[in-house]
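First up is the structure itself, then whatever we jot down about it.
What you see is the complex with one protein chain gone and the rest in place.
Presenting chain A:
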Amino acid sequence: MYPSRFAYEAPRTLDEAIGLLHDGAGEAKVLAGGQSLVPLMKLRFANPELLVDINNLPGLDRLETLADGTIRVGALVRHRDLERAGDVHRIQPVVGAAAPLIADPIVRTRGTLVGSLCHADPQGDWAAVVTALRGYVVAQGPGGRREIPIGDFVTGPFQNVLAHDEVAVEAVLPGPRHTVAGGFLKLERRVGDFATAGTAVAIELDGDRVTRAGIALTGVGSRTVDATGAAEALVGRALTSEAIAAAADAAAEAAQPTADHRGSAAYKKHVIHTFVTRILTRVSTTSEQAA
């Protein structure tokens, strides 16, 4: 496994990094955790002429929780940091549910959430979580900063909306207004395997009424599937078995899987249905018990 020839730079400032990307004219790639990019380079599926290593940039490793519950995840925050961030899990349990299921412990030590969003693998896990939470990506380029909603950020399989001289500096998860609940379930053949199918569910409840819902699916389409119909089936209603069934039906309907060695399309839709049902049923049971 020998990559093509490439240059390597490790700038000390964000401006310097943006300058290098600008000069790279589309042939440069940002290196953060390297857990997807480096294997792709070894396979020569990715052949960048320049790697801009952002690991020396100050401040990007910050994981912040603000007073209003907003969570800011810097571009160098590792999966492991998120796995161990109890305060984040308390605000958004879906993050706590997903973090330990990302790849394997070795990858979690190096890989980053923002890098995972940029990589835009249709089988990636974080994009589903961020989609369910209506998060956005903050990008910085020569012209300044901009905020890009996750739904606009990922444009296709392994494609994002970033300009060639923009760096995704952080991902932001907006703070909840009501009681949060949700979960993340993934079917994988083995730890570290790509998801056969996975589901992130994030809801907010005012009493027993759902005020906000996000349901996003991974592994069942050419990009992360935002199952808006499933979310709409819940908003304004209590988590009755009818509402749960309607959401699960809509989520399975939204899934666009293809058959492969992980299973048939029908099977993957069925798994999505099962997972949505399971997460919501658990939420419903837990809130009944709490009441």
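Throughout what follows, a residue touches a chain if its C-beta (ideal position, glycine included) is under 8 Å from a C-beta of that chain, and two chains touch if they have at least 3 such contacts; residues count from 1.
The criterion applied here is as follows: contacts and distances are computed from a predicted model.
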Candidate names "DNA ligase (ATP)", "Oxidoreductase", "Carbon-monoxide dehydrogenase large subunit" or "Branched-chain amino acid ABC transporter permease"; UniProt protein name, chain not shown: "Carbon-monoxide dehydrogenase large subunit"
Given A:Leu37, A:Ala75 or A:Leu187, the one touching the chain that is not displayed: A:Leu187
Residue of A:Asp15, A:Asp68, A:Asp87 or A:Asp104 touching the missing chain in the full complex: A:Asp104
In chain A, positions touching the absent partner: 1-5, 43-44, 104, 187, 189-194, 196, 258-265, 267, 270-271, 274
